[in-house]
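Here we show just some of the chains, and they stay where they sit in the whole.
Naming follows writing order (A and B), and every chain is counted from residue 1.
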Amino acid sequence: MTIKNWIRAGLPALATTALFAAAAFAQDNPATGAEATAEAVAAVATVDKGDVTWMMVSSILVLFMTVPGLALFYGGLVRAKNMLSVLMQVLVVAAVMMLLWVFYGYSLSFTSGNAFIGGFEKAFLAGVTTESLADTFSANVKIPEYIFIVFQMTFSAITPALIVGAFAERMKFSAIVLFSILWVTFVYYPMAHMVWFSEGLLFLHGALDFAGGTVVHINAGLAGLVGAIIVGKRTGYGKELMPPHSLPFAMIGASVLWVGWFGFNAGSNLEANAGTTLAVINTFVATAGAIVGWTLIEWLAKGKPSMLGAISGMVAGLVAITPAAGLSGPLGAIVLGFVASIICFFFCTTIKNALGYDDSLDVFGVHGVGGIVGAIGTGIVVAPALGGPGISGYEMGAQVWIQTQAVLLTFVWCGIGSAIIFYLVNVIVGLRPSVEKEREGLDIVEHGERAYHS
Amino acid sequence: MKIVMAIIKPFKLEEVRDALTGIGVHGLTVTEVKGYGRQKGHTEIYRGAEYAVSFLPKLKIEVAVPSDQVAKVIDAITTSAKTGQIGDGKIFVYAIDQAVRIRTGETDADAL
């Protein structure tokens, strides 16, 4: 199976094939093969410890992206009085998502059901043991199902956590937790099922998405936008100063995002081969291109290149390369990162102000917009003529249109779903604290503590 | 000359500054302070330890003005800093003997 076609064959196929008491191993893997009953297996499925190690490392890296990475990136950008609320939201949302994943999320996402959602056969991980294996994109190369579950779990944990940045500093903690539970259930799991599972609606449509640009970033970005609009602007927005309280924390967070994103992007290859190293180099250089892109355009347009700009570009580049990580050559990746960064710059500094909504931390401006640029750009940079690895039967116009359709479907599903859920949550627990409380800061009001004491 | 010293809620700073420039006062000095008064504080809990925190963040503004402008300044501050809720703060006025501008050595009204 060549890199040219394994993406279409795809990720969703793999988790469905957990083999129990299966798999004969090559002699060099005596440990994992210890209990294999050789006669039960026709094809020679192997588990390579290099792959297992890589997938464990990748899963840990995505956790690292979430806490402390994302939490700090967001937390550094809010005012000091709301610092802990952001850290808390990211942390608790991620933790709750992990539990739901074990309870029913994995099953709904990665088992057979209909074209929109899976079933409950693996709810509470029923039937999964250390003997269970999951497919990779290479024939006969398997990984333990537990690590596939974990890796996908980290994706479902970070996605709702990404959303909270859009309405940071003004939503009740209870509302955020409730929203996340409903949203992951009714928006994320179906999207994951549709895009990544072999029987899902979008899977067969042929959209390219190496590491989750659609399911994770566009999805989160749009949900954030919807939330920011429904919950309304922060009190004092546009009149009072609301500068980031600690850009160094934001910088640490962004850097950790970069570091962790290798697990996200290169881990999505599910094994440690040369294709994985392509995803690695792209995740380096697209990001470098994006950092340089935002820095240059801000220098030109505003007169001074800011550190916040450089790290905003960094994240925009990471978002943009996500769907293309293993589907672009390094030069294509640099261009993709550079262009996405500049588009996000204009969106965050001009278009957003013109539209007048208050997306506190530019979740839509960076993850949504960057995700769209990446999703559509993937259809371009994959072209062998542009140094991309190509896919079988590639035709640029057609592919770009498929990519665009995937974006549009995400918009419809996520947009409508998110709006309904926000209204529901508003009815049940209420979205906002009182103005007085918002002024005092969510840290004290919602969590009874303050971030800093001297 | 007098110094008008006001303790206000932090988020009122910009409004107070605007009100003062509105009446022609173009200099002031601001200090972050903590205030204790009728406005009730809050409780913070750190694992087992509960703290009743009665000091709240406030800003202290000091404006030196010629004596004849004091009333106007007080008025500008009370109007712009008021929310009507407990904890809006206080204004205190006291006399100064001299004022000097360090850069030029100008004194008194010229120094403001």
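Everything that follows uses one rule, which is that a residue touches a chain if its C-beta (ideal position, glycine included) is under 8 Å from a C-beta of that chain, and two chains touch if they have at least 3 such contacts.
Treat the numbers as computed from the prediction; the structure is a model and nothing was measured.
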For this session: Note down how many copies of every displayed chain the full complex holds, formula style.
Result: A x3, B x3
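Going forward, only the chains that are shown with their structure count from here on.
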Seminar exercise, completed: For the pair chain A and chain B, the C-alpha centroid-to-centroid distance in angstrom is 47
Problem set entry | chain A residues touching chain B - in the complex, by the definition given at the top | 236, 239-241, 436, 439-440, 444-445, 448-450
For this session: Provide the residue numbers of chain B that touch chain A in the complex, in ascending order.
Result: 11, 14, 42-46, 85
